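Notes follow the structure.
Here the complex is missing a single protein chain, while all its other protein chains stay put.
Right, chain A next:
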């Protein structure tokens, strides 16, 4: 009898202990692989630990319709000359250790970034245009000269070199750094779970450095917008490869998985309601050395522009992992202009005419060329090699051009592009901040390609500082028209990623937006705080 009683008591205790645990909602998710050195986005971006950014609250961020939404900042305003922005912080925000989150933590984050070799420092010059940034990062000026000021605990002032009407959207990557902790521990604060403090909707529970997987929990101290709706989030980069992720998903070990082309039909058949498309806001395009033959001739470039059958390319070779690109901007991206995109038609006759006009009828006398692309993984690795072969066949068939293909390590490819060691490249680009100036900036004034098209540069410069959104869009459209008429680039495709999600997942994040996309891996703050699980 005694034994029975003991067993019953033990059972009762066990049940009492396990019931609250069962009520917890845990989501197991894949994520992109990084090397995971620091749990601090403002220390390193390229080697940051998984979801380091989700621990901190940016000044503003984007929702699934790509609308800018205030987060730590409650409001912002621009001075009359357009050069100074004032951000007002939401009162009551605290760090997970109870210390108040202040304007000083944001200013400190960028001051430190400008002086200690931040690998994303270029962003604050290229996108932010913060006054004095270049001089300070090059060690030519003191950090106090930066256009950044904590006016009081809740007010940040930012001064830019030129009017930057889109500065608030740039601040979506401006995360605070806990000055009070860094003062004590230095950069090491972000190396151990015990010393990491957070300001955002999640806290860090554990971090497995060997595979950079993390467990985050809903924050008890975060008072800002977008509270987490789940209790725990397990993010594992080793689930990112669809070959590993899908079997784990099928066995119930993961709540969603990205898919490779081969997996899409199977997954679609088994989970017709679980398929989600994810816009990565990237574009693959052909770029040229426009200063040397044969691509110094606009007709040659135009011939290539018309010789690509983007619909066939994306519906056959790149089935389900890319959509046709007619513009440098992807559909849904702010400033996307469907009229410009519509001009990129497949017209073999026109292509032949342009090539003949350049002095190469049916490709006769055209030199053998070699297209260079860079070796990489991820979504680009999945599309670019196949696309290069498709283009090779297409250019031969339509234009009679012989094009060889060469794959290079990233650095050699970049070196070839910047120093014009070859004359034709497949170039991929993914956005860094959600504003048209991001994509147009890479061709501006030498930029990434050494292009100098005066008319284009003038229009982009004007658009970049134009305060009225509609006027800016008109100027960017004109600039892009110049880019297309000059065939500075041949837009090819926009990669997308496809995933299958469990039917237990719900909430706004699991529902596609008005364009049919679900923000599975770029808009982390939105996605993980708007996801629920049954």
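Methods note: a contact is a pair of C-beta atoms (placed from the backbone, for glycine too) under 8 Å apart; a residue touches a chain by one contact, two chains touch by 3 or more; residues count from 1.
The definition used in the following text is that contacts and distances are computed from a predicted model.
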**OP:** Out of "succinate dehydrogenase", "3-oxoacyl-[acyl-carrier-protein] synthase 1", "Peptide ABC transporter permease" or "4-vinyl reductase", flag the one the UniProt entry gives for the chain missing from this complex.
**Re:** "Peptide ABC transporter permease"
**OP:** Pick out which of A:68, A:94 or A:244 touches the chain that's been left out of the picture.
**Re:** A:244
Original post:
Of the residues A:180, A:209, A:277 or A:350, which one touches the chain left out of the display?
Top reply: A:209
Subject >> Hidden partner chain, touching residue among A:137, A:263, A:327 or A:438 >> reply: A:137
**OP:** Kindly note down the residues of chain A that lie in touch with the hidden chain.
**Re:** 35-37, 46-47, 116-117, 119-122, 137-139, 188, 191-192, 208-211, 213, 236, 238-239, 241, 243-244, 247-248, 250-253, 409-411, 414
